Each structure stands twice: as C-alpha cells, then as structure tokens.
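Note that one protein chain of the assembly has been removed; the remaining protein chains are unaltered in position.
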C-alpha cells in the first residue's frame, strides 16, 4: 500500500538532510512558505545548505532563521529585498552568504526544466542586462535569447492545503505559487499540509499536484482552516 | 465588458482564417478534438494549411476531412498511424502532404515554449535517433540534449467542457490533453465548449485554463453532458 | 516633489495624480499588471465602467481591491505582499503559469516604476548598483521583456534633481527597447521610432524647461496638450 503520510516533521525529514544539500523551498513571502518544515531543518542543524526560493526570509523565522544560524552557504532567489529582510541584507553586505539573484520567471522555469527532464531553455528575459553576463546568447528566429540551465534540488519543502495518502495536493489561493513546480524537481519532495483526506475525496479534475511528484506528507494543523 | 462568447462556429472563425495559416488543433484521437470547429475550417475552404496536432485524423472527419479536401499542406504530429487513419496514410504515400513526425513530449513542449515566450529548449528525447538529424546537440552537465525550437500557431482550435464569458475553462477527464498548452500558443485561441456558465460559477482554484489564454468561445451542445 | 525645488514654483503632479492620469489610458477589457508602489494606485482611478482583469505575478488573475481588515487573508496577497481580493471570474495558478502569461506576451499592459528610461525605451528599474540596496529583480525583467505595452510611472527627476529620462541608462538595465509611454509628475512622453515625443506638459512649464530637466532629447508632439488632472 502506498501511504506517504508521516507522523511528524522529524520523521518526514529523517535521513534526508546532510551537509551541502540543495533545498527548494516554496512560498512567495510568507504565503505558501513551509515554516514548520524549515524549523525542522534548523533543528537538524546541517550546514552549507544551498537554498532556492523566491525570497530570502524576513524577520527571524524561516529562511532568515536558517541564515542567522549560519547553516546556509548560498541563496538562489529572485527577490531578497523585503520589508523585514534584515538578516539576508546584513549577511549579504558582510559577504557571509553567497547570493545569486535570478529573474523570477527564469527561476521557476529553471526549476520546471529540472523536473521535466530538460537540460535548459532559451529565454529573452535578461538580454542586455547583468543577468546575461557569462551566458550563451543565441538568436532564434531573429530574436536574442539567453541559455538558462535546469535547476534540480536534493529536497523540495513545500506547503499545501490538502493531501491524500497518494500525495495528491490542493493548495489555498495564491499560496500555490512555487509549490507545484518545486514538487517536480527534487530527489525528495516533502509537503506539509493543513489536512489529509481519504483517497477518493479529491476531485481528479481539480488536483493541482498529482501524487507522483510527492514523496512524503506531514500534517501540520496551521492557522489556515478548511 | 469582456464577453468572449460567439453565437456560432462561423462567427467564432470569422475573419481569422486565410490561406497558409498554422492551426494548432487539440485532441488525443477523438478525445478533446474540436470537430465542429474543424468542420467550420472545412467549410471556409482556405488552403495550404499547416496543422499541428497529436494525431492526423481517422475516418472521414476532422483532420482527415481537411486532408481529403486538399486544404492541408503540412501536418506536424506525433502519431499519424491509427486504426482508420487511411486518409493520412494514403496521402503520405502519395506524397500529397508534408509530414513532420515529432515525439509527443517534444511536440507539447515546443508548443508550450511558444506560449511561454521562450525560444527553445534542450531535450534528451531523440538523442541517437533520426529525430536528432540536422539539430544542434549540446552537452549539459555531462548529458546530451537536442535543441528544439518553439512552435507558435496563428489559430488554436480546442475543445473544453465549460467556459464563462472571460474564457476560463474546465475540461472533461482525459480530453484535457493538448488543450491547456495549445491555448497559450496561438495569436487567436478559439474554444468550442459544451456549456457556458455565469461569471463566478467556476471555482477559482480549479480553473484549468485561465481566460487570458482564450479569445473566443462558442457553445456546441455535444454528446457530452454535464 | 522634486519639481518644487526648481527656481520657479511649478506644480508637479502628486503620486496619486500621476496614477490618475495613467488610469485614463487603461483600456476596457484589458489584462493589466500594476507594479509595486505608485502603479498600484492606478486601480483606484480606473473608470469603474471599464472591465479590467488585473494580474499579479504570484498567481492571480482577476484581482480586486483590498479587503476590509476582517477579511484579510495571508494567502490572498499581491506581488507587493499587500492583501487583495479576487473578483468573480478570477483564477489562481502557479508561478510557472503566471510567468507564461507575462513572458509569453499575454498581458495587454504593464505599468511599472523606474529609476531611469533611455531615449530608446531602455528600462532600468531593479538595481541602483550602489551597494546600498540588496539586488532584487523579482518579476520585473520578465514583465518588461514579455509585455507588449510597458508604461512607466516615475518622478521626472530624482530627489537630488538628476534626470531620470536619459540618453543611456547608467543603472543596470531591466530590458532593452521596451518602454512605450512615460508618465511623470511633469509630462507624458511617448517612446517612438522618431524618439521621445512629449504629448502633455503640466500647466506653467514650457517645453524648454522640461528639456532642461531631461538628459535625453525630447520633441514636442504636434498634438501636444496641457496635462490636466483633477485635484485628488
């Protein structure tokens, strides 16, 4: 029987983390960010992490907490600047963390490429800008494009609203953001959900992430109610 | 006010067709194939069409009818062979139509690329096969990939189950197939639907094709009931 | 406003007035993305008889106005992380689909802020490259390169009085040759094949004075007019 449900955050992460792994972390700001899973990563304490996420944390929790604890070697994101992003701002200025800033559409497409088994793609985004530096430029049908390569993670940590034991997922409103793509592009995908339901309860037409992309589910009763 | 609904197949196609256009036509076999829209194309009678679709028609209707009427210059598809595909088989052997056979995953990804504003992508599919002939091969992280370019259509013709006046779409079961991707990758996307509903009736979490990708909707009361 | 510091007292537009003027150009039935900051104000001034579908890069189409404080939902925010609502007909989708809309040319118009616009319509609006702000690009490059109609809202000069409309951008570029119209506190300027054409100027400012506040070369459109805005 297929049952991807785990009893706790600890169990869901058990044996997967080690020094130097690349984590894909869902969320746009706080919306869709898997805070409880990130807390589990903090507790585990492995170092030299590479974090791929849209933002780089605000306040003292989530990615900011991982940074502050000195566990992060590199952040690949599109928008580290935010109200309250003082940890990444300080560590960036101190040179205490590597930062790779990627246009958001390129970031999500690179992750999608990894999950789709593709090697890379040509995007017009960034032509003539610092984003093109050191990258191959090709003219296709008269237009300039930059080659961007696939980005694949060791572990994806995402948040969803509802799951069944096969790992089929629904999300809430705009918290969906990077979740469906990140789920496809890591060796292991771990999902914290607000609720689990019996197999067959989810409408097969409305499932957003089919369970094939999900390895482990852990229920975290959050402030979001369904 | 935005109202993408048209009163008839003729009205939905009016002024868009001309000789030499490229049509993206949804469907996997008969499932999801927009037969009434194709009948409209047949009636309009424009020639030298390029047709992009997964299959190349069976029996005497749909793509087979367009072929038989001599309207088609070229077919780009993944699987023309099928029980009852005698029109394409005969015309292919006679050299009466150009045929470009593309792996199905490459076909859908080329169309997606067009809709996503990308120039092309590197796929491992087809390496070492006739599909790689004449194409750039690149090694990325030690693996060989073929460059495939975006495929964009003048008109996409697809079939969906339900639409609202903004063009938001739901599909039925496996008839979804190429519809959501083709909708994104044509100058005009025309959708035949079984039913239209009031704005707000569709669950915003479950909409499969957001209306931004759809230009015109025409209701065709088909055998599919909801 | 910076224009207040000039020798003569020219009444430049306020942020809300610039947004009001831009709102007059939003076309009925269009798909529009409003950037963070001043552009977000545009929605408040669009004629409610127009049906506009607002896009937010984090995965919304059909975005509506801010909710009442009791109805704020942390999972219903816009790209600026402000609480919003969803109109009937709206849809949620993932980031990949959202950027397919943006980079794929599916939006009608985007209204963004900028640090600089060049006379060829080059846009610099993501980094001042001064080591003060942490570099953050977000969706701005995809929006700029992908959208057919890119409109910029900004003050005509910086707080220090330096021109923002320049011969060549000195800040890191966002995209080349993308801007179609610039709305400033002093004028409306179209980027055309014949260069920058001034369409409207605020009352009391003459063309030569405007040129004096502009690094790039301006031309006055034949059908130029006074930029008239209601008190807001």
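The first chain written gets the first letter, and so on, giving A, B and C; residue counts start at 1 in each chain.
By our rule, a contact is a pair of C-beta atoms (placed from the backbone, for glycine too) under 8 Å apart; a residue touches a chain by one contact, two chains touch by 3 or more.
Just so we're clear, the structure is a prediction, and the values are computed from it rather than from any experiment.
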Considering the entire complex, write down the shown chains that touch the omitted one.
-> A, B
Based on the whole complex, identify which of A:36, A:148 or A:164 touches the chain you can't see.
-> A:164
Return the single residue from B:2, B:21, B:51 or B:85 that touches the missing chain.
-> B:85
For the chain that got dropped from the picture, name the residues of subunit B it touches.
-> 28-32, 54, 78-83, 85, 88-89, 92-93, 99, 101-106, 108-109, 112, 123-131, 171-181, 208, 224
Since one chain isn't shown, list which residues of subunit A touch it in the complete complex.
-> 1-2, 112, 114-118, 164-166, 168, 184-185, 199-200, 202, 204-205, 207, 210-213
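As a convention for this text, only the chains that are shown with their structure count from here on.
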The chains touching both subunit A and subunit B are C
Distance from the mean Cα position of subunit C to that of subunit A, given in whole angstrom | 30
Cα centroid separation, subunit B vs subunit C, in Å, comes to 36
Mind pulling the residue numbers of subunit A that touch at least two other chains?
-> 109, 123-124, 171-173, 208
Expected list for subunit C, residues touching two or more other chains, is 86, 92-93, 99, 102-103, 145-146
